[in-house]
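The other protein chains are all here in position, but one chain of the complex has been omitted.
For chain A:
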Amino acid sequence: MAYGERGGPTWFFKSGRILLVGTRERSSQTFCLLSSNGGTFFFLSLNTHFLSPNLLSLPSITLKIVLFDPICLFQALPNSYFLFDFRLTTHRSLDLMTSPLLDVEGGGQGNESLMNSASTMESVFQMNPGLTERNYLGLSDCSSVDSSAVSGISEVKRNNLNLKATELRLGLPGSQSPGRDSDIDLASSTCLDEKLLFPLLPSKDGICSGPQKIVVSGNKRGFSDTVDEGNWMFGSSMVNSDASKSLVQGKFTSNASVNGKISSGTQPAMIKDATSKMVPQEQAHATYGASLNKVNASNPAAKTQVVGWPPVRSFRKNIIATNSKNNDEVDGKPGPSALFVKVSMDGAPYLRKVDLRSYTTYQQLSSALEKMFSCFTIGQCGSQGASGRGSLSESKLRDLLHGSEYVLTFEDKDGDWMLVGDVPWNMFIGSCKRLKIMKGSDAIGLAPRAMEKSKNRS
């Protein structure tokens, strides 16, 4: 298997989900992500290498996406898979992936050296931190190119690949990741044709134009999006396994209108996004609804919880939490009790700890963090010369915290920094070691320690 020879990704099998995370190569600082959740792709994150401010000075980062026909790679996996291959432009050596299908260039600046492999199907683009400050790590660029990549595929290999299956989404799982089968159903039921689903179909060379990027970036901030539109959470109220199409349709409409307000004149893109948001949510409910319900039922004190009470050390609480998690898996016992992680915020003078187990959705976590750091964001706002304190509405705070200025990131068990909202909630609390609210512009770089770690591992 090609992967194995190249250093080997790590496999995680968890209750039917398959996640493939991380090929770290010493030589090229390559990092690959691949995941599937019964048909849903989750874009997991950029890895740590990009999230430390240390390498901010680097001119740009190149993102390469190689599309696989997985049948030849993983017999076990039912569908097509992506391999993401991020690398710094300073490491231009190309390790070509197997069975590449597509070659697309996106982004603004040149990456001529990478474009020499005409026979390979890579999509290569640049993320320039300076230019994409207002986005999550400039991920909008990749996402737009994702779409372009997909569209490219659609032209190249229309017969072989399920298009929707290969569409990549960034952002909150369930809210944006497309679920293939239901996606198709929805498309037909809501009379959305493929053109609507892929409204960003670029020109054939796959280069994305600027406006399209902006459009997508407006939608790709999965976390804040879902926070702003409470409907899009996995909230218990939404856990209806029989989410009917009419419901879907309704949600879709409202979502589209919300998006429309944000940036009018980009409706097609919004619709596309809205639909893709919609469906996975439904699917996610089916997948996680049961467990969420259980958590809700077994953790009624989530709201009444008093900080520091009962007086059990955070260390022990975490141990107990992980213990009961294991129990959960073994004998279906009621849910775990506490999981404390630290939260820091760029520029804030202090850190906090939050108990992830006292929340059941990204939304709850988000509003809790809002409260915790609101005083700070007020200060921030004042310093920016925004309107006075009195007129600061909650939604404005929200914008400050979760809007373009700040990005909520977390460090996973492997020490990699990722965007909060990229994986399903349960998976998130299973792997989150700490949280950091960082300035979007700082969220690009390379962590030297992660480099060391990957070296040590390999």
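FYI, contacts are C-beta pairs under 8 Å (C-beta built on N, C-alpha and C of every residue); 3 or more make two chains touch, one makes a residue touch a chain; residues count from 1.
Definition applied: contacts and distances are computed from a predicted model.
You can't see one chain of this complex, but its UniProt record names it "F-box domain-containing protein", from the set "Large ribosomal subunit protein mL37", "Sodium/hydrogen exchanger", "Trafficking protein particle complex subunit" or "F-box domain-containing protein". Seen from chain A, the chain kept out of the figure touches residues 298-301, 305-317, 319-320, 323-324, 326-327, 334, 337-338, 340, 342, 344, 349-353, 375, 379, 413, 415, 449, 452-453, 456.
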